[in-house]
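Encoded as structure tokens, the structure appears first; notes follow it.
Only one protein chain is missing from this complex, and each of the others stays in its spot.
Up next is chain A:
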């Protein structure tokens, strides 16, 4: 190890201090949110809740899990994430496999058609009228269909497919496999890493989407949890949320008068965040890879 000069030592101390502060400032909002969600609402409003709950309680979560609207939103979110991801990855991969063929007629024009969409778009209002015109408003399909093809992901897939050893496909063709057969039996099984990475990003985009539902869906029963959460953050009226409870839950709630809108919001936020935090450690290696695949493309 080379001996460090004074200037370097100051720099190292500064770097460690800065990184510790950064780590803390990232971690703290989660922790504080968790603490508030487990603290009695009336007690929280008296102030001073930081690192540890003062009056520990499960009441906030009890209300959240009793709220049918929130639970339905959670199920909708899970369903759209699964269906949307599988659909988008499958459709985009098929598209990319076709585009990866060197002898595809019209390849150049098809590619130009794709690239243009990456730089120009109709914008919010014309897209809104398209979705409306297609009759997708207020259906579950509005979550799935508009995201089926992603030009960006197609290009990443295509780059990956081109890197696959040509011999494997050739030998599959010799054995009488058509292009579709080759795709499903040879190419897909070989594409594990890229599929995992792109699925991860697609799934997260689906889980986090709150804006599209807020403009395309007015049917309360179809809203995903993020959009409901947004409404809660906007209204911040506890009675509005409790009004959705059935009578049994209402009577239970009367026994827990301590729940406030703040504590309830926090508990809801935790319910919407925890799925991501749970899968996060397992997928970290994939998204690091994914970012690099995406940037290599340029």
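Just so we're on the same page, a contact is a pair of C-beta atoms (placed from the backbone, for glycine too) under 8 Å apart; a residue touches a chain by one contact, two chains touch by 3 or more; residues count from 1.
As a convention for this text, contacts and distances are computed from a predicted model.
Asks: Out of "Lactose/L-arabinose transport system substrate-binding protein", "Carbohydrate ABC transporter membrane protein 1, CUT1 family", "Endospore germination permease" or "Nitrate reductase delta subunit", flag the one the UniProt entry gives for the chain missing from this complex.
Replies: "Carbohydrate ABC transporter membrane protein 1, CUT1 family"
Asks: Tell me which of A:44, A:85 or A:202 is the one touching the absent chain.
Replies: A:44
Asks: Just checking the interface: what residues of chain A touch the absent partner chain?
Replies: That gives, for chain A, the contact residues 2, 4-5, 7-8, 11-12, 15-16, 18-19, 22-23, 25-30, 32-33, 36, 44-50, 91-92, 94-95, 97-99, 101, 103-105, 110, 113-114, 117, 119-130, 134, 146, 148-149, 151, 154, 165-167, 170, 173, 178-180, 183, 204, 207-211, 215, 226-227, 229-230, 233-234, 262, 265-266, 269, 272-273, 276-277, 280-281, 284, 287-288, 291-292, 295, 298.
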